[in-house]
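The complex is shown incomplete by one protein chain, all other protein chains being positioned as in the whole.
Think of it as A, B and C in the order they're written, each chain with its own count starting at 1.
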Amino acid sequence: MDHRPQAWGRPRDDVYGAYDHSYFQNTGPRQATQAPIVTGTSVIAIKYKDGVVMAADNLASYGSLARFPDVKRLRVFLDSSVIGFSGDVSDMQFLDRHLTELSIDEAYEDPSSDNKGHLNAANLHKYLQKFLYKRRNDFDPLWNQLLIAGFDGDAKPYLASVDLRGTSFTSPSLATGFGSALAQPIMRRYAATEEDAAKLTREQAVEVVKECMKVLYYRDARSLDRYSIAVVTKEGVELKEDEQLEKQSWAFAERIKGYGTQTV
Amino acid sequence: MAAMFSQNPLMNGPNYSFNDAPRTAAPEGARQHRFDPYTDNGGSTLAIAGADFTIMAGDTRLTSGYSINSRYHPKLFKIGGTTADQKDATIVLSVVGFAADGEALKERLDAICKMYRYRHGKPMSVKACAQRLSTILYQKRFFPYYVYAILGGLDEEGKGAVYSYDPVGSYEREQCRAGGAAASLIMPFLDNQVNFKNQYEPGSGVGHALQERERKPLTRSEGEILVKDAFDGAVERHIEVGDGLQMMVITKDGIEEILLPLKKD
Amino acid sequence: MFRNNYDNDSVTFSPQGRIFQVEYAAEAVKQGSVVVGIASKTHAVLVAIKRNAEELSSYQKKLFPIDEHVGIAIAGLTSDARVLSNFMKQQCLGHRLTYGRNMPVRTLVDMIGSKAQINTQHYGKRPYGVGLLVAGVDDHGPHLFEFQPSGMTEEMVAFAIGARSQMARTYLEKNLEAFADCGREELIRHGLKALKESLVQDRELTIDNTSVAIVGVEKQEDGTTKPQPFKVYDGQDVSAWIESVADNAEAAPAAAEGDGMDVDS
Partner (left out) sequence: MTSIGTGYDLANSIFSPDGRNFQVEYAVKAVENGSTSIGIRCKDGIVLAAEKVITSKLLKQGANKRIATVDRHLGIVYSGMIPDGRHFVDRARDEARGWRDNWKTPITTKDLASRMGGYMQAYTLYQSVRPFGITAIIGGYDSELETPVDGEVGSGPSVGAGGKVAGKKHGGPFLYMVEPSGLYWGYYGAATGKGRQAAKAELEKLDLSSDGESSLTLEQAVKEAARIIYVAHDDNKDKEFELEMTWISGADGPTKGRHMEVPEALRKEAEKYAERMTAKDVEEEEETKDSGDKMEE
């Protein structure tokens, strides 16, 4: 009689013979390391007086093909933080499911519905940083760069980034992918330092983010003119997921060789 | 030194003139995209041991390739305090190189020092902590923490103590050490200004009879000025260093933190 | 009746549906010297009577810090307490490394609750022979939990376990309403008075046999709250408190500031 609980429910060796382990292929190279297939482009975010504004377009590209035009890449966590995903969409979905289970576990610990004491953005960022760093150490990375926006333990606006190697950092404004080259210089004109960011009003912050989304649409060949934008305040998260890029002007393109009639 | 790990392929590795740089011949079969677990986040650190103090310093810029990720990402960490604000910490660790490994290394050493204090009822000495850090680094000898670590504190006699490391744990106690991207710029400056190398008493003799300048320990204020000058020089000539200078001065009364601005270009 | 057949191991129910090994383990808690815990809106306090084996021997430590925001008072087998305390320390450290916050006290207590429950359901394992009072602070404010060998854990306003702890509980029940708004000092005095109720007639509180621990949040002038890390006081540090609750001290000014508590015993 095998009393060990881990032996329960397994076919008995004395009846069926010992388990044939050759089915497990434990030699040969590890095939886990992957490459991004369906990808999301930049996520941008900026802190302001009362919170953080974050935006990302709704495109999931399959290489150069604009394959899925309404994939929402901003996710709300426990009604208090927002996570923006760029990079591999399948890993984003895995992380999304994992965050669902994390929020369920978090609710177990704190049955009182005042949801004080839940994970804030700073806690979530540290968790995700360790999670991605572990996957990097196993050479089986989640091929993403995430922006986490919300509030920290002292109820101050919090914005941080973490990527597939577990590298993480905070800044008054952040952007992933193309955005770090195109959008950051623009956002840094308004939020160069924490003090500058603390002077921005909500309208200004939203305006800057929309402006950057337009610049990215002009210059990033894997971007889309429909996007999601989230504003995180102490009261919670306001998320709009079907915004259309307005006030576009392609006049500058006239001067670019190959666009329209210009051939020289 | 920084060129060894620069993002820019041309700058990566020892620098040959263009035409005789070795071609990276493709090994048998096409070279597959492999996940590179490392990246270089730039930045530079510095530590000077004084008679009864130790100054740890590091810039606060974090880069990857040619873009600045953050202008304020501390490289200095207080280690082994009983509370989250590390008020009663006695040791400072500085890390530079690959930031994720740096963060992981700091968290591991801090956890180990906290457990030591829990088990032994007293804080870890800097000597013991230094040796422990060496074993932590060597445990990952074949998948290293890509970090140049420097540990600072006061030794049993209250004198300043600086221990510097290579990424896989070989370490040595020194008077001063610069690490990271601009180490090659700062270290010679320190040799000359802290250890007075190549400095001679003027007119004290001819040829070999020339007297070397007498070495006397640095005062704290001299040290702080020296550190600021060292970083100003480094910022001028190295793109990965700048934005802010974070200093921690360890004395028997505790650890004082100083933040100074650096050029943001 | 028939108790001897059903009390050999912790996997046998008696006809009345009782597990005697768990009940005997609860008796082991009563072998330990008494400890008292009280929680108010702003603080949680633990006080303990320490015992020494003989006159010249040292006193058994009863209060242990687990993390900066939580600590325990033990009664019963100290070796079992050590195992649980180490486990709690690792969990708190791991939680802080993973989330960067104080581990919610209830989460921590539930963990040792489920650990203890396993030992009451598997052959060859025995229940822990120690009871704990866990005092801590988290986002919900101060808490006091009681842990029993059965794995039962409950949140209390105040509680006492150990030898003759019933007398201390009676004192606590009488003064229950006053605890919520008590400040630091009052809370400690209530704790010490409860302890005295459980002392055998000739024994009294001394700086050798009394231990006090306090954790809480202090309201600052500017309205923010500053956490006060868990701290244990022994020896000379507790003498002032002991005097303030000494029997003749009732009239002394120290206790006069409006305690207004009529001790009817």
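Please note the rule applied: contacts are C-beta pairs under 8 Å (C-beta built on N, C-alpha and C of every residue); 3 or more make two chains touch, one makes a residue touch a chain.
None of the values given here were measured: they were computed from a predicted structure.
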Displayed chains contacted by the hidden chain, counting the whole assembly: A, C
Given C:Glu27, C:Glu173, C:Asp208 or C:Asp237, the one touching the chain that is not displayed: C:Glu173
Listed residues C:Arg18, C:Arg126 or C:Arg184, member touching the removed chain: C:Arg18
Hidden-chain contact residue, picked from the options C:Glu154, C:Asp208 or C:Asp237: C:Glu154
Residue, one of C:Ser114, C:Thr206 or C:Thr224, that touches the chain absent here: C:Ser114
Interface with the unshown chain - residue positions in chain A: 1, 3, 5, 8-9, 60, 68, 70-72, 89, 92-94, 96-97, 100-101, 104-105, 107-108, 111, 113
On chain C, residues whose C-beta touches the chain left out of the figure: 2, 5-6, 10-19, 39, 110, 113-114, 116-118, 120-124, 144, 150-152, 154-159, 169, 172-173, 176
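Assume only the chains that are shown with their structure count from here on.
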Category of the chain touch graph - line, ring, star, complete, other: complete
Longest centre-to-centre distance from chain B, chain (CA-based): C
Length of the line joining the C-alpha centres of chain A and chain C, rounded to whole Å: 45
Rounded Å distance between chain A and chain B, as computed from the means of their C-alpha atoms: 32
Residue numbers of chain C (touch at least two other chains): 97
Sequence positions of chain B contacting 2 or more other chains: none
Chain C-facing residues of chain A, complex: 3, 109-110, 112, 116-117, 119, 122-123, 126-127, 130, 153
Residues of chain A that touch chain B when the two form their complex: 33-35, 129, 133, 136-137, 139, 141, 161, 164-171, 180-181, 184, 193-194
Of all residues in chain C, those that touch chain A in their complex: 97-101, 104, 106-107, 123, 138-140
